[in-house]
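One protein chain is absent from this view; the other protein chains keep their places.
Right after this comes chain A.
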């Protein structure tokens, strides 16, 4: 499946530059949605919904698993919609609209013990692994239940139990770290663990270079998963790079790479599964470039209508949305009907609102959380601990009620 150069499937907005150059190799599998056939990037087509384009590559997942994919993607989408609506109550939010397929397809192909180094738009990975809605909300609301003690902006989740390393805002810094984690894993008895490192296509800083370069040279079983969603905030990919996208970079490092239709959850699942199998078996990294589209704004601090057309967004939302495509597949098989859909939508909405309500009512984390976990952090050198506490109490008295919950909407 992987080749030492680049293999690719499709996506209209990048295909002109890359796939033709490479001869448009067929993708591994694909649910044929209303948008296009996976194997041929230049033929959008409008064929019937929901059939597998390459039956030989159908992962043959059981009904239960596929329905679970769908439910995870839609619950995730519901959480995004509601938190976006309530973003005035928290300081910030970034939705994942349109990219649900890359999250669920990839995490489902991993072992639950595989460590995830994420960026900030991979919450679906955490949700699929079972991170409770209550904890998502606690983090976004910086409530006392937040595992991060209210220290980070919303969407910076982390879970030790679910092997998901806490997110930092600094993009792509996680990439070089993945290699180090792998190195340890492969030198230990339990060497069947892999690491996956998610990042966006926008980050061209040396960090990604460092990560790819080290992992290849030091032979680390790591999957680099690029979500190519078309935009880095407002900058389209046409202004971000030349050459053959992100997958095209892999060959130079000696990393086997593949480009995949990120809105095709089965295709994502297949390539991730194979990358993981080979990474562990061969002690080497793999690079996946999943072509998808950021349907939402970059974040609550962004208005994307100033730099892209509504028609463009509408195409991806209506014609080539991973949830829509999977839904048509389910419907075609008779695995999911309108009745189930209505009931599940209602149920998902109820679950999210309940969790949100709990977070709304929760207390802020205790004040000492400000200082803990820093060597020498409290009190400051030369400052007595007592005076610190007094000063903090003074500050808190001066704050309006609820201020510690961060009701001010942040600008970027």
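Please note the rule applied: a residue touches a chain if its C-beta (ideal position, glycine included) is under 8 Å from a C-beta of that chain, and two chains touch if they have at least 3 such contacts; residues count from 1.
Methods note: contacts and distances are computed from a predicted model.
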Fill in the blank from the handout: From the options "RNA polymerase II transcription factor B subunit 3", "WD repeat-containing protein 54 isoform X1", "Essential protein Yae1 N-terminal domain-containing protein" or "2-oxoisovalerate dehydrogenase subunit beta, mitochondrial", the chain left out of the display has the UniProt protein name "2-oxoisovalerate dehydrogenase subunit beta, mitochondrial"
Completion exercise
Answer key for A:52, A:126, A:155 or A:175 versus the chain not shown reads A:175
Problem - From A:52, A:165 or A:330, residue that would touch the chain that is not displayed - result: A:165
Practice task
Consider the whole complex, including the chain that is not shown, and state which of A:88, A:206 or A:337 touches that chain.
Solution key: A:206
Fill in the blank from the handout: Where chain A meets the chain that is not shown, the residues are 115, 146-149, 151-152, 156, 158-160, 165-166, 168, 170, 173, 175-185, 187, 206-207, 209-211, 213-214, 217-218, 369, 373-377, 381-382
